[in-house]
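Shown here: the complex without one of its protein chains, the others still in place.
Chain naming follows the written order as A, B and C, and within any one chain the residues start at number 1.
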């Protein structure tokens, strides 16, 4: 099994007619993802390489049975695009690749989806999800992946690839690799993904890639302590990073001592997670679990 | 048993320091309702006839364990007051007496409560709820009520009193009388109340008072057909009323043929409801059920 | 409150919805001047708070200012379904490439906003809805976040509006919705919304119903009323905060609460009578309110008897009785008053009336009895 995407994925891409959207959507299709439609308002009725384009997500779903949306819509229109995707009956996953969405938009969309929709959103500003050998919905280079028993979840884009690469070069495959994105308000958090990996019978171990800032890793540690029985290997980027934006005193008060790489490493170690300090050790650490 | 209000009701009144709010709240207390607090921003720390006043609903709940809010806040501030009540932990019923709230405010508050809160709202622009012999939360004259086995639900204010009066003068008592109010977007509908009466073991029959306009009676008829096993007696006001506001063609299209007293009477009769054409027959009709 | 077309359009313009250039005129001479200012061909449109003016001849084209004056002379004073035309709107003639229907209202059943859009505009939309339901696209809108851009687009595409101008149409829908919510409207309806030859999207008509409960946010909306021809009795009642509608019968009705008053009308009808009016004093009526209500009914010559039906809740029967006694002392009341009091302080109210011992006050124990006595007295008068 795989989580989020797999053989039953029927993908519709918002912004398929754009340069980046088209490039990655067709790479996904070439990998085996069932790309059934594109949505670009005003271009309904046309097609791109045989994939029909619709004016609205609802029309695309009605005509093609799409169940997964990937969005490449530019930042000023992305929040609206995600809301459109979430409102379409039959859509069960939204993956938003778009980078640069205002945090206020993200916060509003996240809260509204929580209140009105059961559709999970991965991203924004994320590399997407790949279930090796089954489907890729996003911009991750599938060449570096390998089917297998490890679930990967990461806040970082390219660092996800690095982690997956370290596994694959050691012959350790992945059930699913999920890039949740590093934006202030990701639609899906470590906790959501850990829950799915825990429930997935084919996932035997989890690799978690975090970074400085926020409290997502600390929340993951709490969740792992309470609900995760599978072994977890973690890497946190930013040990030597200069102190970033501080968000005034308010930020310091909210996050308390958390937010630093050290605090996150300690929180994870305290709940039994194997924490590595060099991404190139991820593969070794997972191999050592066996 | 009674629905919505009873011996466990602990009432906090928004606007207790106002003339109308005070008059009715203390009438409710005299009837036996457990009036525990009032809320008037800026008057926290004072009291009215021994009832402590708080600045916020949350403080009132913390200090007194209030679980039911009645609001008499004027229309420009009423939507905010209802949202405050709904956000307070421990509040399980809101009764909004205020008349004259803009329909746009009502629609927004209703939708937001549906999305974020489980707290039922009765009203606005309603006479409230009385469980005879137990508690009165609202402006209904308790003198006309009598404990007994009939549930009463009504869209109309004074017509509710008329209906209750007809029952009481025939010695037929009531479990609970609920005035849901006749505004465009009532927080609680016939269907919600019918569901509770159906589930209440002490309620043996239901009296439903409707009026022209909207589709609430038609929806009630549908619900009765599917879910209500107890006998229902209905009266619909407005058979001879002049055609009211038409809401343009849009209104006609939405409501179709429904909205007239005749259409409502027919819809209810079609599902086995005893429909009377004179409110003074309500008592007889209920008596005849036995 | 139903607005005249030109009033609705003034609100549209305020909210950024494109409308044709236009002027109003109350006389043929003003119509000539308006047409002259606008230049070119114009349309002269009767301003009435009722539909069907087109069929009634209330909309006419004019090639120039002189013709506009002549057409206005024909339309002004015209009776359209009982409404006398006192104002015409003179507008530049639009170059119509397509006509659409748009409305925003509240769907009371769903408790959500409802948008309706059709490419079959400019005609009887109820007929379209009945005969070709697929041609009328309906969409619910969550009032919490309002009409989203994607919804505006979806309405445009689903309704099959012109694709080339889809962006402009969606923008106009968003602005109309902004007016619907921001101006506290019960209804915003545009039929037709047109596409011009040059690709603009323009509201060629307007039907706007304002929610008077929202007037505290828009105090200037009261000014719209100045142009309405109002029944003098209804105007007097409104100024005294009474909810009054003139009817055809002889039994004057005063009651508290719309439901109870409607029901009183029904019962009067059931026992063979006919109501002269609907008059709801609302909740919490005091002595003054009752006196005012009786005062209004003294102006209606059709009234033969008055039935006061009060079931006290927030309204106190003692105050109602006081109001009746005050009216007896200060007004010329030419008819008997049947009074039925129940509910809050009813005993005190009945005692006050008994003490006043006026021959023209007839107490009744029940609503049914009150209706029977009133109808009997009306027949006798």
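Assume a contact is a pair of C-beta atoms (placed from the backbone, for glycine too) under 8 Å apart; a residue touches a chain by one contact, two chains touch by 3 or more.
Just so you know, these numbers come straight off a predicted model, no measurement behind them.
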Using the touch definition given at the top, which of the shown chains does the missing chain touch? A, B, C
Going by the contact rule already stated, which one of B:44, B:75, B:149 or B:173 would touch the omitted chain in the full complex? B:44
Among A:12, A:96, A:216 or A:285, the residue in touch with the chain that has been omitted: A:216
Touching the left-out chain: which of A:185, A:221, A:234 or A:263? A:185
Touch list for chain A against the chain that is not drawn: 20, 24, 75-76, 97, 99-104, 107-108, 110-112, 115, 127, 139-141, 143-144, 154-162, 165, 182, 184-185, 209, 211-212, 214-216, 219, 235, 237-242, 245, 247-255, 277-280
Contact with the hidden chain only, please: which chain B residues? 41-42, 44, 55-59, 77, 80-81, 83-84, 87, 112, 116
Where chain C meets the chain that is not shown, the residues are 144-145
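We adopt the following convention: only the chains that are shown with their structure count from here on.
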Edges wherever two chains touch, nodes for the chains themselves; is that graph a line, a ring, a star, complete, or other here? complete
Need the central chain here, defined by C-alpha centroid distance to the all-chain C-alpha centroid. B
Roughly how far is chain B from chain C, centre to centre by C-alpha average, rounded to an integer in Å? 27
Per the C-alpha centroid definition, the whole-Å distance linking chain A and chain C comes out as 54
Provide the list of chain B residues touching at least two other chains, using ranges where the numbers run on. 115
Multi-partner residues of chain C (at least 2 other chains): 142, 144
